[in-house]
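Heads up, one of the protein chains got dropped from this complex, but the rest are sitting where they should.
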Amino acid sequence: MSDLLQTDGAALLAALRPILAAKGLASPAEIEARLAETERASPARGAAIVARAWTDPPFRARLLADGTATVEALGIPMRGAPPLGVLENTATLHHLVVCTLCSCYPRAVLGYPPFWYKSAGYRARAVRDPRGLIAEWGTVLPQTTRIRVVDSTADYRWMVLPLRPEGTAGWSEAELAALVREGDMIGVTVPRVKGATDAHA
Amino acid sequence: MEPDPPRAHHDLGGIPRYACEPVDPAPHSLTDFDKEVDALRQVLGLKGIMTVDELRRGIEAIPEADYHALGYYQRWIRSITDTLLRKGLITEAELRAALEQGA
Partner (left out) sequence: MIHPPGAMVRVKDDWPETSGPCHIRTPHYLRGHVGQVVRALGAFPDPEALAFARPAARRALYHVLFPQPSLWPDGRPGDEVMVEIFEHWLEPAS
């Protein structure tokens, strides 16, 4: 391995920029375009999908059967992105997503993976002590709920379709979307109505 | 106690070393450096210049102490550079010259 690899990352990036541009491997415009495209994805995009699935049963069925095609039909660019799988939480089954080998994340629908998702602690603990791990977010599941940890090791990317919280009957899609946070779609948290008592407590 | 299996150092699932390590759930913003490295990797992937598995291989090849000491995108840029050098798409001489020019 070249000793040049020990160089600080920012210096490596600065050195690569002109070389890659001159060789036609990656131009500043191409990088800028990808960066802009990446920034368009954020947890708000995932939250809108969740709210739609909560209010539109045929959409929910399509989403669970073929996540990639279903979100693409909403205008989310999936070309070149890994296929998307959607994991449905129920009253008795809760999903928690991790990538123990690196940091595979459903970026097309949630954006950049958060810092904690990439941490060694999260990657090590999720598959072995999921209840202890999510308790750090204040999430406590009933004993009757099974946890299924999904170790995202290969070609799919997985997002969680959380359980619609009680106390949201009649809410609009926009109101529901505003409830859904990043962690709800990975499984470290569950959506809650502010001020509502925990139905499980 | 069963001895640890001969796992690779990036293969972290269930290992006792982190069993008691709390996770920091606070949001952290990406820096401009992070975002540029991320976008560069995507450009190289979309153009068929390097696959995500080559990125991963290069990250996994980082020695264990460095792997844990380096920031996330510091690992990425090191892997990208390693991969481009290995494939002969850039040369050490070109890289050295560009580094000296930037220094």
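Annotations for the structure displayed:
Chains: A and B, in written order; residue numbering restarts at 1 for each.
In this text, a residue touches a chain if its C-beta (ideal position, glycine included) is under 8 Å from a C-beta of that chain, and two chains touch if they have at least 3 such contacts.
Source: prediction; values computed, not measured.
Check A:A29, A:A61, A:A91 or A:A154 against the missing chain and you find that the one touching it is A:A154.
Although one chain is not shown, part of subunit B still touches it, namely residues 5-8, 11, 13-14, 50-51, 53-54, 56-57, 60-61, 87.
Think of the hidden chain as still there; on subunit A it touches residues 83, 85, 100-101, 127-131, 146-156.
In the analysis below, only the chains that are shown with their structure count from here on.
Subunit B has its Cα centroid 20 Å from the Cα centroid of subunit A. In the complex of the two chains, the subunit B residues touching subunit A come out as 10-15, 17-19, 21-28, 30, 33, 35-40, 42-47, 49, 56, 59, 61, 68, 70-74, 77-78, 80-82, 84-85, 89-90, 92, 94-96, 98-99, 101-103.
Residues of subunit A that touch subunit B in their complex: 1-2, 4-5, 7-16, 18-20, 23, 25-26, 30-32, 34-35, 38-39, 80, 98, 100-103, 112, 114-116, 118-129, 133, 136-137, 151, 183, 188.
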